[in-house]
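All protein chains of the complex are present and in place, except for one that has been dropped.
Note that the chains are named A, B and C in the order they appear, and that numbering of residues resets to 1 at the start of each chain.
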Amino acid sequence: MNRDQLARIAVGDDERGGVSRRAFIKGSGAAAAATAIAQGAIVMADEAPTSTAVVGPEATAITMTVNGRQRTVSAEPRATLLEVLRTQLDLTGAKPVSSDGSSGASTVWLDEKPVSASTTLAIECEGKSVRTVETLGGVKPDPVVSAFAAHDAMQCGFCTPGFVVAVRAFLDKNPTASEDEIRAGLNGNLCRCGTYANVIAAALDVVKGGSNG
Amino acid sequence: MAEYSWPRRGTTSLIDTEQTRIDGVAKASGAAKYSCDINPKGTLVARAMGCPHAHCKIKSIDISLAKDVPGVVLVSPAKAIGDEIQWQGDIIAYVAAETEGAAAEGVAAITVEYEMLDVFVDDQHLAAAEAADRTGKPLSNVQLVNEPGDDEDEEAFEEAEIQRLLEASDVVVEGNYGINVITHMCMEPHGSTCEWNGDQLTAHLSTQNVSGTAGQFADPLGITASDVTVHCDFIGGGFGSKFAADSWGVACAELARQTGRPVRLMLDRDIELKTAGNRPSGFIKVKIGADKNGVVQVWDSQQWGTSGASGGGVSQGVVPYVFDPENRRRTATSIATNAGPQRAWRAPNHPQAAAITHTAYDDVAAALGIDSYDVFLRNLDSVSNDKADVYRAQMERAAELMQWKSKWHAHGKGEKKGSVVTGLGMGIHTWGGGGHNSTCRITIHPDGGVETALGSQDLGTGTRTVIGIVVAETFGLPLDAVNVKIGSSSYPASGPSGGSTTVAGVSESNRRAAQDALAQLNELVAAKLGVGAADLVAKEGRIQASGDASKSLSWKEACALLGMTPLEVNGEFRRGEPSSLSSSQVAGVQMAEVAVDLDTGIVKPLKFVAVQDMGLIINRKTAASQIYGAVIMGIAYSIFEERIMDLQTGAFLNAELADYRLPRLGDIGEIVVDLWEPDSEYERGVVGLGEPPVISPGAAISNAVANATGVRVPVLPLTPQRVLDALGSA
Amino acid sequence: MKAFEYAAPRRESELAGLFSGRPGATAVLAGGTDLVGLMKKMIVAPDRVVNIKEIASLYGISADSAGVTVGAVTRLDEMLDSADLDAFPAVKQAIRGINSMQLQSQGTIGGELCQRPRCWYFRNGCGLPTELGRMVERGDNRYHAIFGNRGPAKYVSASRIAPALVALGASVRIVGPASGEAVEGPPKNGAPVAQDGNALGEAIMPLADFFVTPRAPHQGETVLDPDQIVTHIHIPRDEQIASATYEVRQSEGPEYPLAAAAAALRIEAGVVTEARIVLGQVAPVPWVSEAAAAAIVGQAVTPESARAAGEAAVARATPLSQNRYKVQLARVSVERAILQAAGLETGGF
Partner (left out) sequence: MVYRRDSEEQTRSSVAPACALLRSKGMYVTGRLNPGEDDPLTGEVGDGHCWCNKTQNVLGPDDALVERGRCVPGRDCYQPGVV
C-alpha cells in the first residue's frame, strides 16, 4: 500500500512494542482492538533505539548451542541449518530429502521445538539451542529409538531419524497418546519404504511402556 | 562336499524367528552413514544443471559467468553444442563448489541457448500418439484353442474366432483401464561422494549393486575396475533405480579427479525424478467374454503406454495377469514420449498388469452380479504358474481375515452412511525370486571371533541381519557374535539387490560357507573330544557330541584349536543351479476394504489383508516389514501418486515432494499381514519377498472402489477428480 | 540460493532502514517454511533477508473482551495451544488441518498469510503472473482457480488460515516507511526514523482487503509494498458467532487441500441472522461468497439449507479446462463448513 496511507508511528508507542494505539484506532475504527494489541505487546521501554547490524553475504561467525555444547561456525547467511549441521558439525542424522521441508526428514529441535533444518537458516539460530537426533542415541538410547528398533519401524532408514525426532517431540507433548491420536499427529514425516504401520506400533509401545518422558 | 541343508523346522534358534535388525539403533539414532553423509575433509559439493525444456537442441553453452561465482571451483558441461535433449531434466552441466549455495548460484549462472523442438508427452491417448507419429509397430500375440485351416489367412481366422467366442459367451465386458507413470522417489536421492588416492578411486555410491558398479565407473574413466572401490554401508532407498554407476556418478568421480578434492554429488530432487527412472504407464482396452459363472472364455486386448524416449510400456507377456485363458489375443503399442527413461520399479510390469487386468476380471463379477471372490476363485484353473492350489488356500485365509463373506455386497449395493460407501476388492499375484549369484568369505578367528564378508548391500530389507542369522544359526551362536561385513566391492562379489533375489542369494552362500567351515572346525573338535565329527552339533555357544553333553567344547575353546591362523572358507552360489536351500516362484492374495466419500471422491483405505508365501522365512520380523511396506507403496500408487506432465511443454509439473502426493502415516488404515507358511513352504527353502506384495494393491483397491461405488474408476491413481468424473458428478 | 545479506532487527523501529523499496530486493523471513524453499530454487532471490522473528513485539497472543490479537511471528502451534483462540474454531480447525507438527511449530501466522501462490508453474520458475496465466490456461490446471481467474492470475491463494480469519472479520496491521506527518506529536530524539529519512508508519485494514489479484508483473498477491510487513492480526470477539473451516484434503498429510471453506454464522433462535462464507484454494484470493451468505441467512441450518448455500457459492464458478471437479468440491466445502459451524454432522469424512 502507498506509504501515504501509513500513519506515522509516534515514538512512545513504538518503544512500548511497536504498536501505535492512535494509528490503530484510526486505521481500524476498533478502539478495543488497539487496546488489545498494546496490551499484548512486549514492553522494551528503557532500551534505546538501535540500528540493526547487516551481515553477509560473506561467511560470518554463528554461535549456537548444539546438543548442549556451544559451537561457533563460519557460514554464509544463505547456509541452511541442515547444511551446517551435516557438513561442519558432522551431525548427519538429519537428512536432506526435500528442499522445502515437506518430508520431515531433517527434523531437529530449535529451542525445543521440532522444525525442519532444511528450511531454517543457520544464521537464524544465532544464540539459540539446537538439538539433533544424535542426542537420542549412544549407549543408552532413548526409548523411542529402542522402540523403533524393536518394532522394525524402518527399512532403508533414511527418513527414520527425522521420524524418531518427530515421535519423541509428539510424545513429549502427548505422553498418553492413543492410537488415533498417533495416526493424526505424525503426518509431517514421509517414508517411501512404507514403515508407517511399524512406526505406529513403536510409538504406542513407548506410550504403554511408560518409558515416555 | 557336505550336503547343504537347513535345520529342521522347530529346531532353530534364530531362523524363522523374529529378530531385531542388527543396525536398527544405528539407523534410528542417525549414526548410520549413507553415501550422502560421507564428508571427508575438504569435500566439494557438486550440483547438476537440468535442462528446463523437454525437447530441444543445444545452440550454445556459456559457463564463463558461472566460473566467476564466488565459491565455485569447477564448471563442467555434460552436453555439447548440437546435442539433442529428449526430456526435461536431462543433465547439461555440473558445478562443483565450496558450499551448496555457491553450487546452486553457479548452476543458475550457466547460460544455454536452445533450439526448441516438438514436444510430445501424452501417453494416455493412443490416437494422439499415432497422429504425432510417436508409436512403435504394434506387437501382437495370439493363443486360441482352435487352429486355422491350412490355407486360411491367420489374422482373419483369429478375428473371426475371437468374435465367435465373444458371441458364445454369456457375458461380455468391455472396459478401459490404466495406470499412470510413477517415480521411485528414493528418500536419498541418487548420487555419490567420490575421492581419489592417486589413481585409485573410492566411490561412496548410493547403490543396489555394490559388486557390479566398480566396473561401470572404470570404463568411462579410463581405468580398470581394480582401481575402483565402491562403498555403500547404507542406502536410502532404491526400489530398482540404483543399479548403475550412472553418468552423474562418473561425473562426480571426474570432478574429484580434476579438482583434486573429494566431491559429493547428489541429484536435486526434481532432476532425479525427471531423469533417474520411473515406472512405465499402462493403458488397455479390453473385451472379455465369460460364462455365466464368471469363468473367462476369451480375452481380447489392445494396450499402450510409455517408458519415455525409447517407447516401451508394460510388457504384454503378463496380460492378462496370472490368469491365462486358453483363448486370448493381446496387442501392445509403445509410445515414445519426451520424458525420462524408465527403470526397474519393484516388480517391473507386474503391478501395472494386475491393475489393468484384474480390474477387468472384477468387472465380470459386477456385470454378472456375483461375488468377486467367486470369479477369482473360478478362474484359478487358468493361472499361468502351478500355484492354483496355493491361491485357493490363500484366498480362504485372506477372506477369513477380511471377513469377506459377511462384509460382501454386490457392486454399488452397499449401505450408504451420509455420503460414504464402503467396498471390498481383491487381487492375486506371482513373482519368481530365487537367489542371485553370491560369494562370501567366512572367517573364524582363533579367539572365537566370526565374520562374514560379501559385496552385498542392505536396501532396507534387513539383509545384514539375515546374513548374521544364517551364520549364527549354523554355528550355534547368538546373533551378535557374527560380524557381518557388506557394502564394499572389496569383499567377495555378491549380486545386486533386485528382483527379490538377495535373501535367497546371500542365505545360500553363507549357509554353504558356514556349513563347510563348521565341518572343518568339527574335525579338530572331534579329534580333541575323541568322537566322530559327524556326531557333533553346534548349539548354544558350544560344540558337543549329540546325546552326550559331557563331551563338548565352548565355541571359544573350539576355535582355539585353529592355532595361529584364522580359518577362511568361501561360500558360493550360482543362480539356476539346483539347491535344497532355495527355490523360486511365489503366489499371494490381497484384499482391500475402502470407504469412498461420494461427494468428494476421496478414497480411504479401511483395512488391507496381505497373505503371502515366501518359502523359508529367515527373519519373521523383517519379512513382515517388507509386506507392510509393499502394501503402503501399493496404497501410494493406487490412490495418491502419479507423474504429472504438462502436455504443452513436456514439463514434469509435480517433481517436488510437496506436489508429488504420497500417503502419510494417517492414510494407511489397518493392515493385516499374514505370513503363509505351511511346512511345505519351509521345506522348499528361501525364495525372496520384496516384489510380490507390492503387485496386487492397485487391483484390490480399484476393485474395492468399484464395489463401493458401483462404477469403475478406470485410471490409477484413484484421485478425487477421477472418482468424481467416474461418478458423473464432476 | 543466491547470496544475500542478513539482518535480524530486535525492534519494530529498526525495520524502516532495512528494506528496499525495489520489488524482490528484500525478503521477510518469518517461519521460513515457504521462503527458504523458494530461495533454494531461486524463485525468490533477494539481496537481503530480514528475519523478523527476533522482534519481541511481533510475538504472542493477547486477548480482551474486544478480541484477540496475534503477533505476526507467533507460531501456529502456539495458536493451537492458546485458550484465547477457543472462541474461533474455524481458526483452530484450519491450523490443525495443516497436519504437520513441524510446519505448525516452525510456521508463523504472518508467514502463513503471506506465503506465495500454490501453483506448480510458478514454483517451477514460470514467473507471475502474465506468462504464468498463459501456461495455466493451456496447461495442467487441475489444482488452479475456479473463481477470479479471468485475468492473468489463475493460481490459488495458498493460505489455509485466511478464509477463517476473513470470515471472522479479522484485521491486519501493516508497518512500513511512512511519509506525511506523524499523527501524535513530533518525533522525539531517537525516534524510529530510518536512515533515509523515512519514518515508520502503520495501517490497519480488514484482512479481506489485504489480498489482491495481481493484474500485471511485479504486482504482489497482497497490498504489501516491498518495504512493508504484517505485524499483527486482530480477530474481533463475538460470542454469538459460530464458525468452522472445512477442507477437502485428499490425505492426512500437509498437502494443500483441493478446496476449502470457512463459515462464520450468527445463529439466533435457530436461524442464521448473519453469515460470512469464505472459500479457500479456489481463487487467487480468499474468496468471499456473498451468494452463499445470502442463501443461508434467514434459514435454519439443515443439510438442505447448507447444500443450497453450497450451490449458491459455486453458481458463478468459472472452471478452467481441467478443474471442473473443484466446483463440486467447493460446493461440498461450503455445505460442510456451514454444517460443522452449526455443530451438525457433515455426512462425509
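Assume a residue touches a chain if its C-beta (ideal position, glycine included) is under 8 Å from a C-beta of that chain, and two chains touch if they have at least 3 such contacts.
Because the structure is predicted, anything quoted here is derived from the model rather than measured.
Within the whole complex, touches from the chain that is not shown fall on B. Within the set B:P189, B:G237, B:G434 or B:G650, the residue that contacts the chain not displayed is B:G434.
Within the complete assembly, B:N385 is the residue of B:T259, B:N385 or B:N570 that touches the hidden chain. When the whole complex is considered, the residue among B:A244, B:L581 or B:L616 that touches the unshown chain is B:A244.
Set against the missing chain, the residues B:G414, B:P496 or B:G615 yield one that touches it, B:P496.
Across B:S140, B:T443 or B:N483, the residue that sits in touch with the chain not pictured is B:S140.
In the complete complex, the residue from B:H204, B:R261, B:R343 or B:R378 that touches the missing chain is B:R343. Residues 83-84, 137-148, 154, 158, 209, 212, 215-216, 219-220, 240, 243-247, 249-250, 277, 307, 309-310, 312, 315, 317-318, 326, 341-345, 348-350, 384-385, 430-434, 436-437, 495-496, 498-499, 501, 574-576, 584-585 are the ones on chain B that touch the missing chain.
Following the convention adopted for this analysis, only the chains that are shown with their structure count from here on.
One simple way to say how far apart two chains are is to compare their mean CA positions; for chain A and chain B this gives 35 Å.
Centroid to centroid, with C-alpha atoms defining each point, chain B and chain C lie 42 Å apart.
In whole angstrom, the spacing between the mean C-alpha positions of chain A and chain C is 22.
In chain B, the positions touching at least two other chains are 100-101, 656, 658, 662-666.
Counting partner chains per residue, chain C has residues 1-3, 37, 40, 99, 252-254 touching two or more of them. Chain A meets chain C in the complex at residues 1-15, 17-20, 22-24, 26-28, 30-33, 35-37, 39-42, 44, 47-57, 76-78, 80, 99-102, 104, 107, 110, 113-116, 118-121, 123-124, 126, 166, 169-170, 183-188, 190.
Residue ranges on chain B touching chain C, taken from their complex, read 52, 70, 100-101, 104-105, 108, 417-420, 595, 597, 599-602, 604, 639-640, 644-649, 651, 653-656, 658-659, 661-667, 719-721, 724-725, 729-730. Those residues of chain B that touch chain A in the shared complex are 20-21, 23-34, 36-37, 39, 43, 45, 99-101, 185-188, 234-239, 266, 268-269, 459-462, 621-622, 624-626, 628-633, 636, 656-658, 662-666, 668, 671.
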